[in-house]
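Left out: one protein chain. Kept in place: all the others.
Read from first to last, the chains carry the letters A and B; within each, the first residue is number 1.
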Amino acid sequence: MRSDGARRGFTAAELASACGGELHGGGELEILGIRSLEKAGPSDLSFVADRKAARKAQESNAGLLIVRAGEGSWNRPVIEVPDPSLALIPLLHLFRPRRRPRPGIHETAVVPPTAQVDVTAEIGPYAVLGEHTVVGGGCLIEAHCVLGDSVRLGDGVWLHPHVVLYDEVVVGPGSEIHSGAVLGADGFGYATGKTGIRKIPQIGRVELGSDVEIGANSCVDRASLEVTRIGDNTKIDDLVMIGHNCELGRSNFVCGQVGLAGSTATGDGVILAGQVGAAGHLRIGNGAKVGAQTGVNTDVPDGQEVFGTPMMPFRETMRVIAETRRLPETARLVRDLAKRVSRLEEPRGE
Amino acid sequence: MRSDGARRGFTAAELASACGGELHGGGELEILGIRSLEKAGPSDLSFVADRKAARKAQESNAGLLIVRAGEGSWNRPVIEVPDPSLALIPLLHLFRPRRRPRPGIHETAVVPPTAQVDVTAEIGPYAVLGEHTVVGGGCLIEAHCVLGDSVRLGDGVWLHPHVVLYDEVVVGPGSEIHSGAVLGADGFGYATGKTGIRKIPQIGRVELGSDVEIGANSCVDRASLEVTRIGDNTKIDDLVMIGHNCELGRSNFVCGQVGLAGSTATGDGVILAGQVGAAGHLRIGNGAKVGAQTGVNTDVPDGQEVFGTPMMPFRETMRVIAETRRLPETARLVRDLAKRVSRLEEPRGE
Partner (left out) sequence: MRSDGARRGFTAAELASACGGELHGGGELEILGIRSLEKAGPSDLSFVADRKAARKAQESNAGLLIVRAGEGSWNRPVIEVPDPSLALIPLLHLFRPRRRPRPGIHETAVVPPTAQVDVTAEIGPYAVLGEHTVVGGGCLIEAHCVLGDSVRLGDGVWLHPHVVLYDEVVVGPGSEIHSGAVLGADGFGYATGKTGIRKIPQIGRVELGSDVEIGANSCVDRASLEVTRIGDNTKIDDLVMIGHNCELGRSNFVCGQVGLAGSTATGDGVILAGQVGAAGHLRIGNGAKVGAQTGVNTDVPDGQEVFGTPMMPFRETMRVIAETRRLPETARLVRDLAKRVSRLEEPRGE
């Protein structure tokens, strides 16, 4: 799956160079791993993501810290960078190199003569490829993946074990799909006539852009006629369901257990927090943010932050929630007022 | 998975005949595909499902339209039918014939001598069948499916890749199960004693009726003692969870990410919208409709439409939602009234 070989050590100077940061002290210090502030020891690197972490960092045993340039003064060697989270990425890759394909097709994989597999791709044990399927350069298809007919994978696609791609699914270059994800299963489309429920064959497709990530056990259903589309760089978490004909824009974050009903579209840069549900045939605009568990039942304008059921702009929902918490008290006051008003209305005994 | 061969063309007259409709114009027109109104070109058929679509249809480039008989006048050849959605079904099958089994057992499949596989069934690569398992005529068991012991599949069952059926699961004729679905895993049953949590063995079964469809990565748990049952013609979407001992009626629609706790039953013709959750030991009556994300915590009478948390009849919930939206304003008014009433109650300075 991911690891290649054991951890190695690097000097603080090497690490500063690898992430483009400025080292203050400890050039010869050897670092053996990257750990959390709580768990790091003298041979570990850790990082200070924000001000809250800064307090913890002073008490950490980490031998080396990545910190935001110009923030705070430090009691140990540090690497100053503009953005600690970003700087961490090349360092994590240093300590744990990304699993690379070992080119070749495992002897147990089923690959028909009509399939085209690039010679730099790895096809793992028991993978099954359909007719006319195309696998690009540097792809990594792990054990037990099943690809239907006419599937197309761009260069550098990584399918973890047990991914299923139905016929005609297209995955753009650099995309990564986690175990158990199912792309291209039938959309939920039926016609109800006098003779009962009849299934409407789903003849559309699924297309993923480049650098998409799909979490474990998520489902993206094929379109009824056209294409269910996931835009470039969009990241989808585990157990998410994308209904047929949905079109997601670029650079979306779709958190765990979100569900989108059919034909709903999102713009670019949309964030859907955990367990959000959206009805069908809606548009969630560019840069919109939808809070956790929200039931999206109307379009969301560009840039709007919405939350709650009923869904409203975030601040309005927060006000509603505050009043909901004291609703019993408010209702008691109302009933009390009703009595007092009635008394006031009584003709005065003059 | 599904496609067999390339798309072919059909004349408008052939299509009208295939769906039992009445053709107006364009008998010799050759149609190469079925597409949405937005994407269809002069060689494509499209369809007009409702009045809203009718406006779009006038601007579509589709060469041929399926329309509801007697509705509107059209600027191009049309096929008139009583119900466009239903008429579409045989035409979709014309252009994309349903994947048919290629009888035989793949050489890599594991099929014990005690299993009975009909000679017209297809067993795909790496499928694993348990002891005494029975596979009916025309079944299609795709790659990597795992069937436990004493599983029984009626005629014409279609299991997409990576379906798991635990021991003794029964699937009725014509049912279709999508990738990653798991039927018959243990129900969530425990006894809590002084020595901690003890698992109660789940020795019941799962039985699906005929023409059931189960979506990708959905789970139907086996009963504790008896049977978890899904009625004929019931359609279940992706990522749905049906707890142990549930009994679903016929012709239900269970949308994505619905979860039913143990021992809950539904009548016939029930619709559960997306992300509905139901507590255990409830009955949701015949023809009931439950709105999205509803938390079902009591029985639902036959024919009732319910929605929301707290769950209420649909119209009542809509009224509650309307008032919830203006709750901050109402609460402000209440506090204002309280002050004014206090002032009114003050003894008048006479």
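Going forward, a residue touches a chain if its C-beta (ideal position, glycine included) is under 8 Å from a C-beta of that chain, and two chains touch if they have at least 3 such contacts.
Note that the coordinates shown come from a computational prediction; the quantities given were computed from them, not determined experimentally.
**Q** From the list A:137, A:161 or A:196, pick the residue that touches the absent chain.
**A** Final answer for the missing-chain contact: A:161.
**Q** Which is it among B:44, B:80 or B:167 that touches the chain not included here?
**A** B:167
**Q** Looking at the whole complex, which of B:149, B:268 or B:302 touches the chain that is not displayed?
**A** Answering carefully, the residue with contact to the hidden chain is B:149.
**Q** Among B:135, B:241 or B:255, which one is in touch with the chain left out?
**A** The one listed residue touching the chain not shown is B:241.
**Q** In terms of residues, what is the contact footprint of the unshown chain on chain A?
**A** Residue positions of chain A that touch the missing chain: 1-3, 34-36, 39, 83, 85-86, 88-89, 92-93, 95-96, 98, 108, 124-126, 142-144, 160-162, 178-180, 213, 215-217, 233, 235, 237-239, 251, 253, 255-257, 274-275, 292-293, 308-309, 321, 324-325, 327-328, 331, 334-335, 337-338, 341, 344-345.
**Q** Spell out the interface residues on chain B facing the chain that's missing from view.
**A** Against the left-out chain, chain B lists 108, 110, 126, 128, 130, 144, 146, 148-150, 162, 164, 166-168, 180, 182, 184-186, 188, 190-191, 193, 196-201, 203, 217, 219, 221, 225-226, 239, 241, 243, 257, 259, 261, 275, 277, 279, 293, 295, 297, 309-310, 312, 316, 319-320, 322-324, 326-327, 330, 333-334, 337, 340-341, 344.
Everything that follows uses one rule, which is that only the chains that are shown with their structure count from here on.
**Q** What whole-Å value do you get for the distance between chain A and chain B if each is reduced to the mean of its CA atoms?
**A** 25
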